[in-house]
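Every protein chain but one is kept in place in this view of the complex.
And now, chain A:
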Amino acid sequence: MFDISPAEWTAILLSLRVAVIATLVATPFGIALAWLLARRDFWGKSVLDALVHLPLVLPPVVTGYLLLLSFGRKGLIGSFLADHLGIVFAFRWTGAALACGVMAFPLLVRPMRLSIEAIDRRLEQAAETLGAAPWKVFFTVTLPLALPGVLAGMVLGFAKAIGEFGATITFVSNIPGETQTISSAIYSLIQTPDGDAAAGRLVIVSIVLAIGALIAAEWFAHRATQRLHGN
């Protein structure tokens, strides 16, 4: 039962690569956006907030299709990136990472935003009176205090990214070795006669990864409280 075949390993490793890249690329944007939403009031803030959460409520197939329209080879952004920077998303693993990153983004931003909102702003004032310019305050006080929330957001985003299915398969299809992640491999396997055992193994791998991520996120949240109390 637990002999994971090379083809299954390929899907698992591809999923890990896609999810790691998606999480790492999304994180700086996530932090910036979380800070903006937690700290700034500006025109169109609620629109931006809604936009960030859109992938959470849209049917994934719609998000995938919109990605195909904009980042596909004929899409406005896709053709620009392909012509000028040589970056191609369509039917590549990079496209899977993009789809997973977009789908995971709302989950990634939320804990980051909450942890930034929880920081006592008087500590930032104290830092300023000690001679720290605003960007130094951010990197020496705000970000370290928000770090457990940032890590929790990354873990949740990663867990979402590794399981993403609808948007990925719509945008980059289901090509073994290139875009076939764990989820799309399971989907193919359960439509194949005799695929049940293999599908079962991948299902167990998915469950283990998901539970591990939840435990890690919980642990980071616990660390956050300790950190804010200076123990």
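Heads up, the rule we're going with is that a contact is a pair of C-beta atoms (placed from the backbone, for glycine too) under 8 Å apart; a residue touches a chain by one contact, two chains touch by 3 or more; residues count from 1.
The rule is short, and it goes like this: contacts and distances are computed from a predicted model.
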Suppose you had to identify the omitted chain by its UniProt name; would it be "ABC transporter related protein", "Molybdate transport system ATP-binding protein", "Chemotaxis protein CheC" or "Sulfurtransferase TusE"?
"Molybdate transport system ATP-binding protein"
Out of A:Leu67, A:Leu145, A:Ala159 or A:Val172, the sole contact with the unshown chain comes from A:Leu145
Out of A:Leu51, A:Leu130, A:Ile175 or A:Val208, point to the residue that touches the absent chain in the complete complex.
A:Leu130
May I ask you to list the residues on chain A that touch the chain which is not drawn?
120, 122-123, 125-134, 136-137, 140-141, 144-145, 227-231
